[in-house]
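Below is one structure, written out as structure tokens; comments come after it.
Here the complex is missing a single protein chain, while all its other protein chains stay put.
In order of appearance the chains are A and B, and numbering begins at 1 in each one.
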Amino acid sequence: MEQIAQQIINWLALSSIYALLAIGFSLLFGVINVIQFSHGDVALTAPFIAMAVFASLGALLPGADLVVALIVAIFVVGVLGIVLERFLIRRFRTAPPMMALVATVALGIVLRELIRILYPDGSNPHPFPQLVPGSALSFGDVSLSWLVVAMMAVTGLLVAVLTWFLYRTGLGLRIRAVSQDIEMARMLAINPNLVFRVTFFVASVTGAVAGLFYASYVGLMRFDLGIIAGLLGFSAAVIGGLGNMAGAIIGSVVLAALDTLVQAVFPDGAAYRLVVAFVLVVLVLVFRPAGLLGRTVVEKV
Amino acid sequence: MSINRRLLILSSIALAALLAGPNAAMAQDKTVKIGFIGPLSGGNAHHGLAARNGFRLAVEHANASDLPFKIEPVILDDASDPPTGVNAALKLVNDRDVIGAIGHWNSPVALATTPVFNRSRVPFIIWGAISPRVTAQNLPFVTRVTPTLIAENAPLAETIANKGVKNLVILSDTSDYGKQNTLSFTELFEKAGGKIVAADAAPVGTTDFRAILTKLKAANAEGLYFGGVITEAGVVRKQMKELGMDVPMYGISGIYDPKFIEIAGDAAEGTIVGVRQAQDNPKADAMTKAYEAKKYPEPHSHYTMFAYDAVGILVDAMKKHGIDDKAALAKAIRDIKYDGVLGETTFDPTGQTQVSVAIMLFAVKDGKWVKM
Partner (left out) sequence: MKADGAPATKTFSTLRAGTVVIGSSLAVAAFLWAFITADSTIAVVALLVLLAAFFFGLERYPQAEAVVVRSFAEARVTAAIVWLVIVLGFPFLFGQNTYFLHLLVMCLIYSVLAIALNFQLGSANIPNFATGATYGIGAYCSALLALEFGWSFWATLPFAALAATLFGFIIGLPSMRTRDAYLALVTIACGVIIHQLLNNFEWTGGPQGLIGIPAPTLFGYSFASPLPVFGYTLPFQANFYYLALALLALSIVVANRLHQSRIGLAWNALRADEIAARAVGINVVWYKVLAFAVDAFLAAFAGVVYAFYISYIAPDNFTFLVSVTLMTMVIVGGMDNVIGVILGAFLLTLLPEKLRAFSDYRLLFYGLVVIAFLMIRPQGLLPQRLRSYGA
């Protein structure tokens, strides 16, 4: 019983990390129609930027808080998203999908290698602090850390803010307009480039939060964590239905459940995590191509 | 389009200027080359770079000593990718000046390249790859200075059992190394009167062990044996503490490293490892000092020592048996009795290093590895 309770906590914690990553993938695909395969790598630059800022802040103003470093890191990753959109992704928006895929896979390599080369001793893994220390609840053999509580709270808050932003603000309306019909949006004097920029900023910021939580949750940052984070976040987005925020969240919850279940039930199950995730991806794409929550797209001739 | 073209031309000029830079190293009278291959980019670069620095240091030390020839190091990347490794190996063996080489952290890469070295009759010493299959083939030109370390499990298992510990769980990685550790430790510990109540494995590179640890915790064992390597060990230890799994963690030299304590943080306390005695050695201390004086950007690891001694063994054999007959050189390497930073190295008939089995236990106390 206690074991099951603990596994449920593990599942919810994973769900929130996957959800934050999947929302980014989903948003980018929905608006820009590009699969940003290096989104995981963009997200996982955040812990490195945070620690670099923290280290240099410490030299400048002693006693500077880690929180400042985290905020700076999240903002920098957002700007990185805008830069990538402007100089790279935009060119592939109208190209065949595999061009964008190949380009973003190459971009992932470049980002990882840049972290490895630029960060001091970047080839080696480094510890990453537990952002919110302490245990919130310890009941028998079940323990719930404040970090997990914070992760779920922040994820909930971010989702609420994003929903409000997309459905209750003018900019959000324009984003949805571009995502539905870019030509029509353009005719209504909506600047699609601004919309792309904002979307990339929002997706990268969400990714950065996910990256910081991910590093903190596993207690480690390593330059190549973006690969696995990207693959899992992306699977979650596909399972839920690309371009659909509620879908991204449901997809994450389903994926995290399977992920936890495989490891908790089967011996050596950890080796089959990706297999399970991607079998589910294939099944969803074949039988419900628009995802668990997606709407069917009618072909325009 | 024309701006792009200009950009292309400009960047190719810049590239040319960049490439022309590090193109030194002209021939001297009696210069021979020895090669290094390892993962210098990609996911395992930290192991490769630490070993590469050890290789460079050893070549510098060899050149500073009284040698009848001058050694030029050749350093190549295998990117943990078997085809890239084969390319690198062939590049080395086709250079007539290359007398011998050391290489590889990844066992799959080593398994792909060792036939190349053997066929081309170039002595090759492995500093990292630990799969038993590498030396099981017994290729005459291939030797390995990395102990497979399974021997370290015996005294550890006995000591733990003698302390009255009855039940343990095992967590390992899914590589050959992890599997071998699980098998040998289970056998030894159960022979010593203990019982393994649960075992699980995860691939190298896993970072979230909570689901597995939750399952293992339910087995209510008195400790956890970890049969993997440093990074995963640190993460596991940290997450054990978080899940309230207040039992000791045991391991062998695969996790005996300051990096483990750095990653695990406070949680590292109470970790016990069995390590062979020779790691306590004045030569090793001297090498560490020299390494630190060089201010390499990467910290040293035990792979630094393996690479350092691999070069030492190669150079020693070259000094005593000359560099012309490579078959004799390979044989000389196998017959060597070399006193280096790893202690005394000799090879068994398959070219595998023979470790002295005297094992010491170390534990983490106040953020340091302390002899027990």
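Just so we're on the same page, a contact is a pair of C-beta atoms (placed from the backbone, for glycine too) under 8 Å apart; a residue touches a chain by one contact, two chains touch by 3 or more.
Note that the structure is a prediction, hence the values are computed from the model and not measured.
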item	value
Chain not shown: contacting residue from A:55, A:95, A:137 or A:194	A:95
Touching the absent chain when the full complex is considered, from B:87, B:167 or B:350	B:87
Sole contact to the chain not displayed, among A:66, A:109, A:132 or A:257	A:109
Residues belonging to chain A that touch the chain removed from view	29, 33, 35, 88, 91-92, 95-99, 101-103, 105-107, 109-110, 113-114, 117, 231, 235, 238, 271-272, 274-275, 278-279, 281-282, 285-287, 289, 299, 301
In chain B, positions touching the absent partner	4-5, 7-9, 11-12, 15-16, 19-20, 22-23, 40-42, 45, 49, 75-77, 79-84, 86-88, 90-91, 93-94, 106-109, 111-112, 115, 120, 131, 133, 137, 174-176, 203
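The definition used in the following text is that only the chains that are shown with their structure count from here on.
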item	value
Geometric centre distance via CA averages, chain B-chain A, whole Å	34
Residues of chain B defined as touching chain A within the complex	41-43, 45-46, 49, 174, 199-203, 205-212, 214-215, 217-218, 231, 234-235, 238-239, 242-244, 259, 262-265, 297-299
Chain A residues touching chain B - in the complex, by the definition given at the top	2-3, 6-7, 10, 13-14, 113, 116, 120-121, 123-127, 135, 138, 141, 143, 145, 217-220, 222, 224-225, 228, 259-260, 263-264, 267-271
